[in-house]
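Attaching a single structure in structure tokens format; questions to follow.
Every protein chain of the complex appears in place save one, which is left out.
Chain nomenclature is as follows: A and B, assigned in order of appearance, with residue numbering initiated at 1 for each chain independently.
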Amino acid sequence: MEEAGADSVRWRLAYPDRIRVVRLNDAAIVFNPLSWQTHYLNEAAQCVFDALTDGPLTMGELIAETVDAHDQLSAKETDEWTRTLLTHLGDLVTMGLVTREAVVMA
Amino acid sequence: MRPSARSVLRVPQPPAHCALLLRALADPLSLRHLGPAEWDLLVRVARRARLHGILHARLVACDAIGAVPDRPLAHLESGAAVARYRLQLALLEQHHLARVLTPLGVPLVLLKGGAYAAQELPFAVGRPLNDLDFMVPAAQVERVEATLRQAGWHSDVDDPYDERYYREWSHEVPPLVGPNRALEVDLHHTILPPTSRLRPDAARLFADAEPLPGSPFRVLAPVDQVLHAAVHLMQDIDASERLRDLVDIDGLLRCFGARPRFAADLLAHAAHHGLQRPLWYAVHFARAWLDTPLDAGLARCLEEWAPREPALACMQALITATVFPMHPDRGRTATRHLAWHLLRMRAMWMRMPAGLLMRHAASKLGRKIRAQRQAASTAG
Partner (left out) sequence: MNIAELPVADVRRRLLNEGLSLDCGLIRARVRSAAPGLAEALHRLYGAFPLDGCTGFHDVTATLRLQRNWRNRGSAEVQFLLDGDAPFEALPAATHLPMLEWGLNWCIASRCHRHLLLHAGVVARAGLGVLIPAVPGSGKSTLTAALASRGYRLLSDEFGVVRLRDHRLLPLVRPISLKNESIAALARFAPEAVIGPTFRSTRKGDVAHVAPTRESVAARNEAAVPALVLFPQFSRGAALSVEAVDDGLAFVKISGNSFNYELLGERAFEAVARLVQGCRCYRITYSNMEEVVAAVGALLDERVQPLAVGQ
């Protein structure tokens, strides 16, 4: 398992141009253009998915995207949120909607 | 004048109910003026041969799909949808295989339908894929299979007899199903079972294989794809979809036939791999029934490999009796049944040494009897 807060890993949507999303009330239903599987995303998973639509993010960037800047998170809260994000990212990777890539250091 | 007119003339006529399908495949525009009863028979025969998706694609390609009446069109579209779905499963399976196998650095060569789709050969649009065939060098088969099993692929062959059949007698790996269960994977190390009397040079097949842009997979050289399809037509035990094999041969010859050096390479490779006879038959039937165009020089050279009588007459009768789907209103006729069994026996004989064949037949028979007894005891 990689270091949770490490920024050596980046997450990106697998098929940003071809993925299909339809929003129905609180849910998002997503169609994977390779597997042809349909996935149901709850609000938290959507939050992660949406954060990635503008481009790949490291965990640090993902936290910044998903937490309001005014909410000063304690170290413990940041830790918990990181774990939650990792769970959802893991699910999205299993669905083939998100891929994980190593960041090449400049 | 066609150089091989003599032998073409001797080819038996296809059954009347298939004439329409053959004409449709060779000349889709000829379908513009069919009546409802003709469409009825054509759709039924094409579906039996699992060629209705291909028919759809060919009508689209020549801009004649608009002339198809709505009801028959629904069936062609249905065939096309199934083929498109199976293609997607194949792409998905390739994606997963590539992920797991690329790190091994082993050459991976796609075969048959999967290869035609990966090359985007127009003739294979609408062709439904049953499974994904690919081959790796014989020395790597065990490693590749172990890697796949480690990554979650497993074989659905639960009958120990079948498992032994695959491993000992065919020297093939039983079909594997991946964790995503997309498409069954058939792992080969040559284009014929090693027990066959024909021994193509597998090392040369790998050496001549060509890369696919943007993919870790390769495909056989075009002429080797023709040879593989020819071998499949003549040797495949599962004779139920043979007309499709012939359509593959026709499509490959039309696709690749005009390439420079195609004729010379085809002859040289056939001779090198010892596949002159299957090639001769394949070309012979494709020209006779699907009007496959062939370079005159190539046709003349092929004539030297023509089989002699009475072998030729026997094979022609057998192939004619088995290659075509039966009439949808009639059951399997006695002649067809017998011919099919003879051909099956021949294919088996070509694939296996005689001793193995006896054991195989006896064992299959034993299992059939056991299954029947079981069915009878539960039916009451």
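Convention: a contact is a pair of C-beta atoms (placed from the backbone, for glycine too) under 8 Å apart; a residue touches a chain by one contact, two chains touch by 3 or more.
All values derive from a computational prediction rather than experimental measurement.
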From the list B:Pro69, B:Pro211 or B:Pro293, pick the residue that touches the absent chain. B:Pro69
Have a look at A:Ala27, A:Cys47, A:Ile63 or A:Val93 and name the one touching the chain we're not showing. A:Ala27
Touching the unshown chain, subunit B contributes residues 36-37, 39-40, 43-44, 47-48, 69, 71-72, 74-75, 77-78, 81-82, 84-85, 88, 326-332, 375-376, 379-380
Subunit A positions in touch with the non-displayed chain are 20, 22, 24-27, 29, 31, 33, 36-38, 40
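Everything below uses one rule, namely that only the chains that are shown with their structure count from here on.
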Averaged over CA atoms, how far is the centre of subunit A from the centre of subunit B? Could you give it in whole Å? 44
Within the complex, which stretch of subunit A touches subunit B? 34-36
Complex contacts: residues of subunit B adjacent to subunit A: 85, 88, 91-92, 95, 180, 182
